[in-house]
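The other protein chains are all here in position, but one chain of the complex has been omitted.
The block that comes next holds chain A.
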Amino acid sequence: MRLELKSVLPFLIPAGLIVLWQVLASAGEISQSVLPAPTQVVAAGWRLALSGELWANIWISTWRALTGLAIGGGIGFALGLANGASKLSERLTDPSLQMIRTIPHLAMIPLVILWFGIDETAKIFLVALGVFFPIYLNTLHGVRTVDDQLVEMGRAYGMSPATLFAKVVLPGALPSIFVGLRYALGIMWLTLIVAETISASSGLGYMAMNAREFMLVDVVVLAILIYAALGKLADSGAKLLERATLSWHPAYVSR
């Protein structure tokens, strides 16, 4: 009984808010053009799901997000590892990267539109640029803060550089890399929403902007909720991955 109450507890406030929202909307306290009732949002979702429009937009947005993450995250990860391991590489690339980092990546939108039009490339480029820095910085930090004593032990016990990397450096840097990944996932959705809202002909952001043109407030609210759900889903995925790979860490021991 007590356990059940505990697992219900986090849902009390959101559920209460939805009920309140429904009651106020039904009573006419909230104007339809400001915030449609939850039932109307669900109905809009149902309608779009049936027409297939919803799935197509979710799919294209997810595809853009993950492609951008793979490209930007991959480059950030590789550069973080390289610069954490090699002073030469760090001297060569880190000052330039830090310089670029000071530019808010969303400020690049006008330039990116000029370069790539409103093509897929533009959005993937922006997402990649956005996720690059959190992954790069946290990978670099993780590699740099690997326990020197363990590295010395590995060398003294005859580990080759490749083995040392696989058995000591990478696992040691992993907790920090995950912090970077979870941060990057947030930036990934944020960037995509902005990019799709400003310039797109498909995707969830486009769906929301298109709905605004036709005053379909229920679809706008639906798009916002879906973004929230996708963000939460990505974060939960990262958390699961974290738990699976950091099971040695006292902080992640399953209780």
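By definition in this document, a residue touches a chain if its C-beta (ideal position, glycine included) is under 8 Å from a C-beta of that chain, and two chains touch if they have at least 3 such contacts; residues count from 1.
Note that in this section contacts and distances are computed from a predicted model.
Novice: Which protein name, taken from UniProt, belongs to the chain you can't see among "Sulfite oxidase-like oxidoreductase", "MarR family transcriptional regulator", "ATP-binding cassette domain-containing protein" or "Formate dehydrogenase iron-sulfur subunit"?
Specialist: The chain we cannot see is, by its UniProt record, "ATP-binding cassette domain-containing protein".
Novice: Tell me which of A:A43, A:L66, A:I118 or A:M159 is the one touching the absent chain.
Specialist: Final answer for the missing-chain contact: A:M159.
Novice: List the residues of chain A that touch the chain left out of this view.
Specialist: 149-150, 152-154, 156-159, 167-168, 171-172, 174, 246, 248-250
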